[in-house]
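Here's the structure, in structure tokens; my notes come after.
Every protein chain but one is kept in place in this view of the complex.
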Amino acid sequence: MSDQNPVFIPGPTNIPDRVRHAMNVQTRDHRSPDFVKTFAPVLEDCKRVFGTEAGQVITFPSTGTGGWEAAICNTLSAGDTVLIARYGMFSHRWIDMCQRHDLHVEVIECPWGSGAPADLFRERLNKDSAHKIKAVLVTHNETATGVLSDIGAVRKAMNTTSHPAMLFVDCVSSLGSMPFKMDAWGVDIAIAGSQKGFMLTTGMAILAASPKALAAIETAQLPRTYFDFRDMMAANKNGGFPYTPPLQLIYGLKESLTMLFDEGLDNVYARHFRLAEGVRQAVAAWGFKLCANAPELYSHSVSAIYVPEGFDSNKLTDHAFNAYGVSFGIGLGEMNGKAFRIGHLGSLTEVMVLSGLAAIEMAMADLDYPITLGSGVAAAQEYFRKTAAANIG
Amino acid sequence: MSDQNPVFIPGPTNIPDRVRHAMNVQTRDHRSPDFVKTFAPVLEDCKRVFGTEAGQVITFPSTGTGGWEAAICNTLSAGDTVLIARYGMFSHRWIDMCQRHDLHVEVIECPWGSGAPADLFRERLNKDSAHKIKAVLVTHNETATGVLSDIGAVRKAMNTTSHPAMLFVDCVSSLGSMPFKMDAWGVDIAIAGSQKGFMLTTGMAILAASPKALAAIETAQLPRTYFDFRDMMAANKNGGFPYTPPLQLIYGLKESLTMLFDEGLDNVYARHFRLAEGVRQAVAAWGFKLCANAPELYSHSVSAIYVPEGFDSNKLTDHAFNAYGVSFGIGLGEMNGKAFRIGHLGSLTEVMVLSGLAAIEMAMADLDYPITLGSGVAAAQEYFRKTAAANIG
Amino acid sequence: MSDQNPVFIPGPTNIPDRVRHAMNVQTRDHRSPDFVKTFAPVLEDCKRVFGTEAGQVITFPSTGTGGWEAAICNTLSAGDTVLIARYGMFSHRWIDMCQRHDLHVEVIECPWGSGAPADLFRERLNKDSAHKIKAVLVTHNETATGVLSDIGAVRKAMNTTSHPAMLFVDCVSSLGSMPFKMDAWGVDIAIAGSQKGFMLTTGMAILAASPKALAAIETAQLPRTYFDFRDMMAANKNGGFPYTPPLQLIYGLKESLTMLFDEGLDNVYARHFRLAEGVRQAVAAWGFKLCANAPELYSHSVSAIYVPEGFDSNKLTDHAFNAYGVSFGIGLGEMNGKAFRIGHLGSLTEVMVLSGLAAIEMAMADLDYPITLGSGVAAAQEYFRKTAAANIG
Partner (left out) sequence: MSDQNPVFIPGPTNIPDRVRHAMNVQTRDHRSPDFVKTFAPVLEDCKRVFGTEAGQVITFPSTGTGGWEAAICNTLSAGDTVLIARYGMFSHRWIDMCQRHDLHVEVIECPWGSGAPADLFRERLNKDSAHKIKAVLVTHNETATGVLSDIGAVRKAMNTTSHPAMLFVDCVSSLGSMPFKMDAWGVDIAIAGSQKGFMLTTGMAILAASPKALAAIETAQLPRTYFDFRDMMAANKNGGFPYTPPLQLIYGLKESLTMLFDEGLDNVYARHFRLAEGVRQAVAAWGFKLCANAPELYSHSVSAIYVPEGFDSNKLTDHAFNAYGVSFGIGLGEMNGKAFRIGHLGSLTEVMVLSGLAAIEMAMADLDYPITLGSGVAAAQEYFRKTAAANIG
């Protein structure tokens, strides 16, 4: 009965039937006119979700991590300097990847739970009069800590320095769930994946690149073939791929875009805010603390929640799975054992969220957590009620 | 997003993916050896669920109502007398069907909320020294009132009278969710459907007939062709159907039987009891009353719940659907407006049940019901926790 | 690998993925507004396929046989006389059903391979000055012999007699594949099923009834409940069913209607004619004979083909299945052993038809039939080529 309960991991997300059907197409010829006709508008429609008109959308059959690798390989050369702040597992992993690609990484260490440090970026760029820093790499939504950073502020800080560095943003767990404004924020490469806000199975990196990023291709020396932007863009221009395309994911993406646009992107974002806020009401009712340091940093796609001192969050998530068949995100990196995560992104309703809260409460009670059964659920119910369209409208 | 929340109607039930896949087979030749090899064991395996060795399983492409019609047409003649107690919508509809088939129906009127009146049956049969009553028709699980009747007690009462009447039982909403013991209880025809405990789509009546019922075919004069037992049994003997079989439902039934047997029928029944009991704990916490008159009548597949005086249960179920996208059963017949129903049968987990309780609580709060948000959820959580395998085992 | 080859039985037909997806919906509340909104237009849209504006469409969860039973039970009384010509297995079974429902059946025996005998009907009706004959029952497309009858001619013959008998037509294997003009032809009840031209799984009878037929309900005395038109129409009026509806089939029917209308009904009929004609070219190339007596009787949804003297058609169909995994229709009734049938209805392409022809040729060669391998395929190819849109257009 394992497929009946929703999952509350912060991606991959629960897949709606419409998308499952769309991905469940029989093999078709990817060189046929039908595919060509399908694919081009999908790329175009993705732009709306990225918030870009000037940018170009590029996809690869890979995960978001592959998208990161594509971003740096196509724009940088061994020895180039990049600037990254480490404030969670995913910024950490980006640092690691850059180092393994022989980039020089200037790391700004920040406490986990904080967001992208616009001021420190500005400071550091100001010192770089030689413009050795080629790019600033930022994680928009730190999935490990449930922290949403202010990308516009980062760009503003960069702009005050008149530094030419590019701005690369990991929006894997934010795109399609929270507003993203690539053009307005001056993002040069944005990197997303299929299995979060797009509600698809894992297997497609979805990127958008600014004209400036595309220009950087010419000088970039890092070796790449599979992830080469040029090959992909050249083939895309004719409706094709430089190798076999993940046809089913592309048909699925078409359907997921249709669903997002049918609901309306603003409504999608409002729904995610509401679901997240319900979860936060429950956390407050339990008397627990979010990993995110401040309300303005709260992610609306994932909440990372500290368990009380003396409790082991891994035991909690294990028990929730074993006793009640519900999956939550474990604490990652330095939060392992100290925090668990509730993913509330993708195709989700408030009723599903309440089932997750009810499940984790039972697991907490089983492990003698100091909480009152039903307290978090009631707080979320109260919030959901007040904000239900039927009750407001 | 309408397919994301579970349904809490008392059937059709939430369909597990395994069964959806099994029903989603391409057209195959129903005269091929593959179908023949599949179909015979399915009929045989159904016997275990009915609790019969002596009986014969017969299916029709129809709903349970068609199954009822098959039961009477194959065993009775116009003018025959049958004995039925009316204590809910489904016993009422059975009475109506018999009358429309020119049977003489002796009706025992019972209050809704009560179960099959074994004593009154005995009394009535005792008076029928001419043995004009050919059959007693009983609804095992009254889906309208959430009442489970004691079929064994009915048969015992009948036996004390040495009356030869047959015993027909509607187990549409009980079979596969609660124990059924056709042979032990002396049931002559048991009538079930595909869309309840079997977790399939609607479209197949599944019956079991005792040797005595099969013998009655010979004298039965009611006209029938589509629902003729003889045609069906003759064709089944050769692995076929007298007309086109509902192949996909039969493949689905094979899978659903596999799931039931994999879980173990006793475990399936225990799971339904536990889910039902959780719901009842919530009802008690709200201070509400079940329609079933006494604990020994509580159904474990559906709970019919009175709303407080002065409230309209139809507004409640409408609002739950409109505001939160969750479907509950409306009050039927004389309970319309006064009660709503929570279906908790088929493929369901305690986490799904909690989501239903949370949803109806929100709807009740929205309509100013005198309940505390989260109270029913908490009561159910507490019960589910105490009885969770991981916590007991 | 049994699901890879198309089936060539004359229904159920190969199900296109669009329809499979549409039928593969999770359980939804059939009392919800969504279902109501879906169901009413589906009934309305079916009228276009029946060719009726005056008629009313009524569906039952059953096979076409159940549809027949519904037709007679709702309009006739025990002892009523009906007129039927027997010229195949399905007209034969209709006679049997009427007799088992205590109707008096006037049978006109015709050779299998012939069609509805308009002249003999006129003759017989002329003699019935007492108007004892209440209905003439005709099989539009005899699936057993591959004979398509001229319903318009039957009605014209009836009209010349000024006899008030109703005209009931079995169009199970023609509707949606060949033109049907209920109003123009003066049909009173037309009976179809889900698993032929509608490309769905088996499980829904789809009928259309004229105002005259609906008026006959009032006097009809045959017992019915499950198949009662009045209950169904009353419930349908409110968007519901008198019992649990086959929700998935109704969603599937919506999609199949969409597909039929997208292609255009005239194009659908033209496609079936073309596929059938290709098969007939192959039959001619083999030097074989169709069961249908004359070209104007040729069905465009199924071809029944005599095997040469001395050969056993059952061995042929068995061998085709066992050796090549392809299902054809066996010879039914008096054609058993003498003929096999190729179903060419529903969702089918010329390329699929060619694979069927190639398969049966191999089976025939294996059994030493006097044919040249590839000869039938070549004849069909030649015809398909000449008539391919790309080559004509």
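We call the chains A, B and C, going by the order they appear; numbering starts again at 1 in every chain.
Simple rule for what comes next: a residue touches a chain if its C-beta (ideal position, glycine included) is under 8 Å from a C-beta of that chain, and two chains touch if they have at least 3 such contacts.
None of these values were measured; they are calculated from a predicted model.
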Sole touch to the unshown chain from A:Ala85, A:Val105 or A:Leu249: residue A:Leu249
Identify the residues of chain B touching the omitted chain, counting contacts across the whole complex. 17, 21, 24-26
With the missing chain put back, which residues of chain C would touch it? List them for me. 1, 3-6, 14, 16-17, 319, 322-326, 347-352, 354-356, 358-359, 361-362, 365-366, 372-375, 377-379, 381-382, 384-385, 388-391
Determine and list the chain A residues touching the chain excluded from the picture. 2-3, 7, 9, 11-15, 20, 23-34, 60-66, 68-69, 78, 96-97, 100-102, 193, 195, 201-203, 222-228, 242-249, 321, 327, 330
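Following the convention adopted for this analysis, only the chains that are shown with their structure count from here on.
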Could you put a whole-Å number on the gap between the CA centroids of chain B and chain C? 35
Which positions in chain B are in touch with at least two other chains? 3, 14
